[in-house]
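A protein chain is absent from this complex, but the other protein chains hold their places.
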Amino acid sequence: GTGDEQENAGTDNGGDTPAETVDFKAGLVTDTGGVDDKSFNQSAWEGLVKFGEERGLTEGEGYRYLQSGAESEYIPNLTQFAENGFDLTIAAGFLLEDPVQTTAEQIPDAQFVLIDSLLSDENWNTVWLDNVANVTFKEHQGSFLVGVAAALHTKTNKVGFVGGVDSPLIKKFESGFKAGVKAVNPEIEIVAQYVEDFNDAAKATTIASSMYEQQVDIIYHAAGGSGNGVFTEAKNRKANGQDVWVIGVDRDQHEEGMPENVTLTSMIKRVDVAVYEMAQQTLGGDFPGGKETVFGIEEGAVGIAPTTTNLTEDTINKIKEYEQKILSGEIEVPQTDEEYAEYEGSL
Amino acid sequence: MQRLLHNDKFINILIPVLATILGMIAGAIIMLLGGYDPVKGYEALWNGVFGSPRAIGETIRAMSPLILAGLAVGFAFKTGLFNIGVEGQLLVGWLASVWVGYALNLPSIIHIPLAIIAAAIAGAIWGLVPGLLKAYFKVHEVIVTIMMNYIALYVTADLIKRFLYAGNEKSFKVQESASLASEFLASITSNSRLHYGIIVAIIAAIIMWYLLERTTKGFELRAVGLNQHASAYSGMSVKKNIILSMVISGAFGGLAGAMEGLGTFQNMTVLSSFTGTGFDGIAVALLGANNAFGIIVAAALFGGLNTAAPQMSFNANVPPELIDIVIALIIFFVASSYIIRVLLTRLRKEGK
Amino acid sequence: MDILAILAIIIPATLYTAAPLILTALGGVFSERSGVVNIGLEGLMVFGAFSSIITTLLIQDTVGAASPWIGILVAAIASGVFSLFHAVASVTLRADQTVSGVAINFLALGLAIFLVKKIYNKGQTDFIDYRINKINIPVLSDIPVVGKLFFTMVPVTSFIAILIAFIAWYIIYKTPFGLRLRSVGEHPMAADTMGINVTRMRYTGVIISGIFAGLGGGVYATSIAGNFAAGTISGQGFLALAAMIFGKWHPLGALGAALFFGLAQSLSVIGGQIPFLQDFPNVILTIIPYVLTILALAGFVGRAEAPKAVGTPYIKGKR
């Protein structure tokens, strides 16, 4: 690094020793959440920072991000990087699908990474562009595992799911989670509700409150910034002596649950790993354009968070067991409502 | 006397210009205080507005919805109403244009006008509600339009999900035949998103001016706006004019949505918060003194500032919010023009 | 689920969401009663939210759990000072008050985010460590039924807001200050001839509105949001404005309207989990507060009379 003091703390998870300096520029366009949303965008940025620091790049020059203030800024931001000599432009989130497609078509010699989404045409057919690398995750697999943890820990036999917006992506989280819960104990009741916004913590608080009020004792959230509302509510309740938990998402959200300690575990989705990987490959002249790169349990990109202090030994072992079953293909984790319905029927 | 009249017009133009200059100066001071380089900042801003063909294209693109939102606010203002609901009218107009643009298969010559008219009608309906309530129940239009904004936000999102969902929180794209986008305009502005909507916006501005200043209907609308009692006394229907005014204003707002739906985005996303364009329209109308041509100029200014703000942030590291501050200050200066006006009037009187 | 269980979810949620609205709407009452339209409430709330979070972040390591409370007080002062912009423009410079309010909204958001970026070098602040938590109010929460419904898992701020509404009513309707404030909003020239300083009263009204909106924003930020970002306050100020109008410019009316909005909002959020509301399409539940407000205005409370002189600058000697 260049010792830029005002820089983001907690990003030095990579080696502190810059290797050889390279001539490479990578940019990240976030959605409106920004790079410290404690979640998705932040994770992506951490991956890029790690890459940049390892390669001895300067922040702002070799790697930087642009936060989009509004939907209309996606394209200008992507274009900004693409036209200013950035070798790689990373678009964080499926909301940028169209903007990436438009920009990539307009500027064919720029390279893009689109996280969480493929490109598609009018008729839902997938479109592949040579200068766009698509990255997706098997969130349902990780969600299945935290579902197992929830099932083993609930005392009320009632758990909850709070989603960001009702979309195919978040459905993967929901379906996987429910499948995991039911795999352990089909009797457990699961309530699910969507905030319909990734940035409305207030609404999420109210949803969580009503769930906890109805004897739900563990809530898994896949709601980005809105998830903070779930934490708020859980911490409030725990402070008042109620035994409630939250399962975090995307990153290890143990810290978010402190000091009341409400984070049971988190489903991690290593966007940082993916971003890092993509940047490495591109730098190595191996840009994975025109295809989908999938990150799952196998790649170590989804799973249970490293902090396991609130899980019992038994639980951890059980989770490992299921992990193996998924890896071996014994369990096919459902990704959609239909698949889940089928899965539930097969139990 | 002629000179005096001339002077009055001159002052009306001078004030927003002065306000803009003062706002920019204040912006420079804030940059200095914040430890940024104002010269670099404004240079980047300038480049963001005029620096490249694409920048110019993007500025003009941003202008069209702003002009229409400004016309919506300005038209209502001129007729004595405060339409704070342009945001909602824009959203329903956006959805309507996308819907018609997507669902029908027609030749462009029919499809485009139809989609635009659909947007105008949707906006008009959204304006009709507060108009009716104001006319018949004397309900404050400000509060109704605020409520209508929220209803539009949630209803459009729901409708997209139900009927137009193309996955990933967005609707299907409009057909080629309904699109205002233009290869030609894009190519001369090196791939900006400039589209033909600007023509719609300018035509709308001319319509607003002509309607208000030259037609009998406009005479009535203005009279009702200025004095309902006298209007009723002279035989005008106050109720009908209030409703009509909100409907027309709403139609302009709906058209602003068509700019997004048929032009910039070609589809509509499931929004969870407002676009802000409707509120920007208030600022545009104010700076443009609710005058159709003033509104075009003001929209150019705000459109330019807004599209260039990211550039400023990219090149000079100045947070783009500086632009919001500058815009706010410009509005302040315009609003507080009383002092400027008094001083100028006094100067004029003494000079006579 | 029985009705009590449902109420036990809805009532605390209502109180929780209503508190910032109540406070801000009261601010609106003071300003508009003095004759100054204040659609800048949104911006004043933004500034309050911003100030409270910044303050809390700054002092939480030394002050601890009291820091959000101090944050709220600082928010009140900061927004009070910030509202001077509006006062100067609309009272002294005779600006169009609506316009000036719009400018306040732009300015507050722009300035707050600008400063956040300047201070933290990112788009939003960190989360504060200590929030104003929901608590079980001692003693009261032990009352059978009522305790469970009203005093369990609620933030104290909600009750403070309700109390303040009554104090505001007392001030506006029972004290000389209130009488003068109202007279200035109804007929400033009459007040002037009675030796009341119209300008000073209007400044006071606007500044009080700033203080209250600052409180509202601060309460929202420290009890609900937990951090500050561009979207933290998005529309609450406008809702508060609506509550004030709905409440007919009366402190207790504003209180009732804010509670109603809070109820409607929490219903829309929770509706999905309540048996008899479950079958409703979610969008209907979501828009219900807004539709109800419109219907209520058209039907039951129509003809809400604004203070007569609201919106017009007072110019001595003008006829």
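Here the chain labels run A, B and C in written order, and each chain numbers its own residues starting at 1.
Please note the rule applied: a residue touches a chain if its C-beta (ideal position, glycine included) is under 8 Å from a C-beta of that chain, and two chains touch if they have at least 3 such contacts.
Heads up, the rule we're going with is that contacts and distances are computed from a predicted model.
Taken from the listed names "Dihydroorotate dehydrogenase electron transfer subunit", "Cation:proton antiporter", "Glucose/mannose transport system permease protein" or "Nucleoside ABC transporter ATP-binding protein", the protein name that UniProt assigns to the chain not shown is "Nucleoside ABC transporter ATP-binding protein".
Within the entire complex, contacts from the absent chain reach the displayed chains B, C. From the options C:4, C:146 or C:194, the residue with contact to the unseen chain in the full assembly is C:194. Seen from subunit B, the chain kept out of the figure touches residues 1, 214-220, 222-223, 226-227, 229-237, 345-346, 349.
Not every partner is drawn; the one left out touches subunit C at residues 174-176, 179-180, 182-183, 186-187, 189-196, 305, 308, 316-317, 319.
Assume only the chains that are shown with their structure count from here on.
Because contacts link each chain to all the remaining chains, their graph is best described as complete.
For this structure, the chains sharing the highest number of C-beta contacts are B-C.
Each chain gets a centre from the mean of its Cα atoms; the one farthest from the centre of subunit B is A. Work out the mean CA point of subunit A and of subunit C, and you get 35 Å between them. With touch defined as above, residues shared between interfaces to two or more other chains in subunit C number as follows: 231, 282.
Subunit B has residues 157, 273 in contact with two or more other chains. The touching residues of subunit C, counted against subunit A in their complex, run 1, 5, 8-9, 12-13, 16-17, 121-124, 126-127, 129, 131, 133-136, 153, 220, 224-227, 229-231, 265-266, 269-270, 272-273, 282. Taken in their complex, subunit B has these residues touching subunit A: 54, 58, 62, 157, 161, 166-170, 172-173, 191, 193, 264-265, 267, 269-273, 275-276, 307, 310-311, 313-314, 317, 320.
Of all the residues in subunit A, the ones that touch subunit C in their complex are 6-8, 32, 34-38, 67, 69, 191, 193, 196, 199, 201-203, 205-207, 209-211, 213-214, 228-229, 232-233, 235-237, 239-240, 256, 259.
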